[in-house]
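Before any comments, here is the structure.
Complex shown without one protein chain; remaining protein chains in place.
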């Protein structure tokens, strides 16, 4: 939560993290997007997430779901599918194992690592996009973002990124920030992954290890210019 | 919580974070000050905070309240006012939106950002100080600290400070540390804001962005000398 809040602040967004059932609807009333992240899952939080989602739908603001650890436990797979059904997010953002688990109801996640390249979740991403009408953003060395028949790939990033906890959550948070200002879910998801990957590349140049990488990554999010993006973007189709 | 604990350790204080209702009274028995922060609010935590406050009052140790997000939701505004009434803190430390919301019972906070300069909360700070007998410390580019008729302004700080999550909470934590060793709430609150601002200035010189700023800020808290304070302090009245 701390890293995602700092990433959003670095980008110029305005994050609030809340989970009390008594106030989530009111908090959503102040928000331009809602990100549901099941990382710190418990029974009480599920109720709060569904309440927040209902409030977001009433207000018509976009919802992003990060199904952290889907496939690792039944609770996570089932909760994620329940949120997909009830909340109808604009974007589902996970790694390949999570996306495959949600589609195939496979039990194959080892922790929150992804054992698959994003490409290996392409069929699952297409299936979930068709089933739930959302964009599906699968992170990996090459990110794959799907909406209906459209597929976009973003090849930016750095090998130290999986060595920092919370960068997947940060990708989801940034997707929410872009969705708040861009009504097209596919474009919002693509822009978020491009900015993540480009900031990661800028951070990786000169990082001694994962912690200096994280510091440089947040600084890069703050410093990132349109020129950096134009010079570094590796996207297909361009 | 992590940042505030590290800031207190950097300063030489000895932080403990606890929230279980079963143990907060005992924990308070070991403490020299109690900081109540409603950032991660839930119903269970409110009970723990009130219990901890009662124990602190019995022991006569100072209480600091950080009404995070007051004005954003009724739960936060009402909980903050309830704690003010029951706990009678020595210092109330918030941003201008929160302080105004607590005084006017206005609903005007956008998340945990402050849309007002601290000066815009001067009347509210005076009112709350009169109503609850506490010092009120309003953070902003120029901090305004009030107790009764006295007003002190501290103009230290750096523009990157609002780009790091948890620095408001850190200001409250430091206020608690100073209150633990200084029986005068106004002085404790002023010293905390001065140290925050001066460490912020030292950190800002050479920071590439908000994350390197945060690293440099904690290092500066650790390295800060009386000479740094004497050379940099911008306080009114001097």
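We call the chains A and B, going by the order they appear; numbering starts again at 1 in every chain.
What we mean here is this: contacts are C-beta pairs under 8 Å (C-beta built on N, C-alpha and C of every residue); 3 or more make two chains touch, one makes a residue touch a chain.
Fair warning: this is a prediction, and the values are worked out from it, not measured in the lab.
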{"item": "Candidate in contact with the missing chain, chosen from A:15, A:69, A:127 or A:176", "value": "A:69"}
{"item": "Sole contact to the chain not displayed, among A:54, A:151 or A:164", "value": "A:164"}
{"item": "Contact set of chain B toward the excluded chain (per top definition)", "value": "2, 5-6, 9-10, 14-20, 22-23, 26-27, 30, 44, 214-223"}
{"item": "Residues belonging to chain A that touch the chain removed from view", "value": "2-3, 40-43, 69, 72-76, 109-113, 162-166, 208-212, 214-215"}
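Please note the rule applied: only the chains that are shown with their structure count from here on.
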{"item": "Length of the line joining the C-alpha centres of chain A and chain B, rounded to whole Å", "value": "32"}
